[in-house]
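Have a look at the structure below, then the notes.
Removed: one protein chain of the complex. Kept in place: all other protein chains.
Coming up: subunit A.
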Amino acid sequence: MTPTQWDLPPELCCRPMAFVALTGLDVVYNAVHRAIWDAFCVNRRADRVPISFKVLPGDHEYPKCRTKRTSYEWYIPKGILKTSWMNKHLNMVPALVVLFYELDWDEVQWKEKQLECATKVEIVRTSLQGRNTKVAVVLIQKKTPLPPGEDVMASERAGALCNACDLSGKFLFVLPHTDHLVGYIIRLENAFYEHAQTYYHNEIRRVKSHKEFLNKTTHQLLFVRHQFKIAFFSELKQDTQNALKHYKSAYGLVHELRAHETNILEIKTLAGFINYKICRLCFQHNTPLDAIAQFRKHIDLCKKKIGSAELAFEHAAWMSKQFQSFGDLFDEAIKLGLTAIQTQNPGFYYQQAAHYAQERKRQAVQLCGSPELSTGCPPPDPLDTPTAVLDFYGQRAWRQGHQSIDPPDPEKEKRGILGLQGKEREVPHSELIIALLSNAVAQFKKYKCPRMKGHLMVQMGEEYYHTKDYAKALKLLDYVMCDYRTERWWNLLTSILSTALRCSYLMAQVKDYVAYGMELVGRASSLPEDQKSRIEKNLFKVLMKEVPEAEPDCDPAAVRAAHALWSERAAQAAEDEVMVEAQDCVPFVQCKARFLHPSFHLDVPVQLHIFLRADCPHPVHFSKLCVSLSNQDYNQYCCVSEGSSESQGLCLLPGQTHMFAFRFVARTEDVGKKIEITGVDLILGRESERCVFLNWRGGGGDTASAHEALQASRSFKRRDRLPEQQVDWDTVTIQASTMIISRVPRISVQLLHSPPALSNEMYCMTITIQSLEDTVAQDVKLTAGLKPGQDANLTQTTHVTLDGSEACDDSHPALLPDIDVGDLQPQEKVEKPLYIRCSTTGSRIFLVHVAYTMNACIEGKDIVCKCHKDETVTIETVIPFEVAVKFMSTKFEHLDRVFVDVPFLLMTDILSSSPWPLHLLSSRLQLAPSMAAVDQPQCQVEHVVLQTGESASECFCLTCPPAPHGGSTAASGQYIISWRRDSENVPVVSSVIPLPHVALETIPLYIHADLPSFGRVRESLPVRYHIQNRTGLVQEVEMSVEPSDAFMFSGLKQVRFRILPGEEQQMLYNFYPLTAGYQSLPLLSIELLRLPRLSTQLLQRFLPSRIFVKPQGRLGDDASIAAA
């Protein structure tokens, strides 16, 4: 874009840098010079001093210096700031001119060279006459210089050269052209920079010195000018603090100027410049709040300074530029690290700039519409100036330098204004507005303002509409429309839709036109009724392939073009089928689809209602309504179209709810599946013309309906009573899917059993199946057993069988599937006993599943219905009895260990814990090889019936043979009980109870006694003690019998003897009982001399301690007893 009148001049926007001119360098043909120049200006990093270098020829003409004014007394300034001034000091008047000259100290022709150099310096000096610019000389030398003071010739010749050239020593430099060129150059430019700063410092002092000559009445403009110049020089000097100070005072002074219509533009232009500089410096000093405050102040001061009413657009243009350039500054500062926030970011300034650009456009249209402008301005053009540029910023071309209140020539003034207005007409306003808006959009996107962004995009769309770029307009509007729709700002949506409708009308886009029209006619639109009616009629025209009427406020020429486009579209048969997705908008017809129930039995027809309601002002005819279901086979049953039998209802009256009912019979294979409505299509228009498919996905509903349904459900509003067969729209809820479930079984399943089950028993459950159907139930299948899906361990420990003859084992399954029962006639009954064996306790769920098929006829369709009935029952399993096992000595004393080859007793106690009587059929002892029965063990509990809590005991006499491996414990074996519940029809089961292991010990000496079972008073009682040596050694035994009151005895009272290994010693005693009753036998004490720890007490346990002594009998007694 070419710079316009309002763009800020580039010399204002750049960063001022000290200007240093380099002469005497031939950068084109001399490689050394080229290298020096490159070192100055190529790849300048930010840490180098800010200087702008320029190579100029030695005889360059610098701008002439005007003769200095000695008095301001009769001087009247013509303007505030000359347009050429900034550029002059940035690029034309150097702060320092540097002359490069190739000269070594040991030059042979020194004199000649020195003279040539002096001449060159003089030429430059002459050209700079009147300026304070200093000249410096740099000698390019081939040799590396010696350290200062060592080279006598050098210092001598340097002095001579300085004299010849009239130079101060500080302005003579030597540049050895050696390896370290860049290093030397950096040192050089630092020196230059210092000189430049001195120059600008002097310039500032020079400008300041004018001040005393000025007076407030005639030189007001100069006050501003001088402050600006001081500030600008300070910037060149890189003294930004002072620059800011002087810009600020310049800003204050510019507003003190007397403003009138002829100079208001100049004042505003300069105010804008100075404001720009201040804001820029504030951002540079990292005081963004100061910048913002200054800008606000600036806008507040200038907002009302509109100036000439005929040129009001100029003020808007200027304002727009102010905001835009501040936005640019702000944005630049952000790029350099400033953080902005949501409520204070450049977007607001761009937005405001766009706002003024819109204002400018509006005013331009208003002011520049006069017919005399259309012919263009008659020559001479009042806007032409002799030099093609203005002398002062912000002045009028036809009266430059004019500073009084009234224009010098009213005629000229009028022509000038007309010329400006004519020029304004050519400005591409919309382009400017769109560019600013898109800048703002980018900013608001960054600072999380989605709605602001949307609003600006709408404005952009509208601007595109005004520039007749309808496609872009539509794209933008369509993009933001859905945000307004989902947030339910209907007024805004309506406004956007109206613009979009106009765009689509002017482009003859059938699909968009229909979609926007449908929404504008519907309930989301806040258009008045007559507008809706107009749009609806247009929609019908489009459906009939006619050309719709123009939208209001359209350009007549565009309407003519659109008319032609529409006719063309109709002829081409393009876009004859249009699809509109209802869930992306709020169309004028609402739809709700519902299955009457959330589930249907297979033998009942599925019923589906479609409710439609039109929100538009006129009745809507449609040609077809079809429902798509997840199983497409049913679609044929859910369709009404024109021409079918019930077609009289294909017209929707505004505001009424219309219902369309469909029914169909579900298929057998859909049992257990969901049928969903995938979509509802309403076809408007005829296929021969143009048709619109209005499609609702799922069970109806559009963008707005979810919220409406929610509100309706919350509402307490009383519903109006509606006539018969009419429903209130709000009460209809969507039911978009239904389950097809199997027919209700008419069969009874009864379970007969007596819980709880006992573990390991064959638990009998009688299943009674009775058909309650009216016809034959075919193919009845029974599945019974453990319900799947429980703990996996239960499957391992549960077994079922139908065979009640014997106990089942692990090979039987937990669930018996599909037991064929055959057909069941009506009322027929079948009984099946099921035997369950649970090997662990706990509760289990058992399933009894009866399935059968039926033939049924529904609405003339024969279908096969599969029915099934499930019964579940939870059965607890408990243990039937507990078995306690004890080891005892033959004296019924408890044993915690047994001795090898010493008989002992094994006692079992069976304690019934079953709630039902238990029948013990038999028991058996299965002994381990480490045990042997003393005699043939016999079952002692055969056919015993135990009630709850009763117990049965058995006793077996066993011995342990010596363990072959000398183990310390002995396995006992198993105890097997055959039992069943005390009823006849269950098989007997055997429970195996493992017997505990018992500690086994050997004893060195075993003693047992032979004695009669009783004695008689005063009758001899012979007792023989057997003492066995069970060790491999000869044992010496000391044995004594202690005296007893109850007995006299004969035999060895105390004896010591030896027993050979494995041998036995018998001791015979004759006891003579003295008293009757239970008497303690005389105590036998035995001691082994080799094994003193073997106590008498241990041996005592093997011996009987007491005996029953009968009283002395009479002889006759026996005879009398025998007689009796």
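Convention: a contact is a pair of C-beta atoms (placed from the backbone, for glycine too) under 8 Å apart; a residue touches a chain by one contact, two chains touch by 3 or more; residues count from 1.
Everything that follows uses one rule, which is that contacts and distances are computed from a predicted model.
Hidden from the displayed complex is a chain whose UniProt protein name, among "Trafficking protein particle complex subunit 2-like protein", "Ferry endosomal RAB5 effector complex subunit 3", "Ribosome biogenesis protein NOP53" or "ER membrane protein complex subunit 1", is "Trafficking protein particle complex subunit 2-like protein".
Of the listed positions A:Lys412, A:Arg451 or A:Lys832, the one in contact with the omitted chain in the full complex is A:Arg451.
Checked against the hidden chain, the listed residues A:Gln129, A:Thr343 or A:Gln572 yield one contact partner: A:Thr343.
If you put the hidden chain back, the residue from A:Val55, A:Leu492, A:Ala807 or A:Leu834 that touches it is A:Leu492. In the full complex, subunit A makes contact with the omitted chain through residues 299, 342-343, 348, 352, 355, 448-452, 454-455, 458, 484, 487-489, 491-492, 495, 707, 710-711, 714-717.
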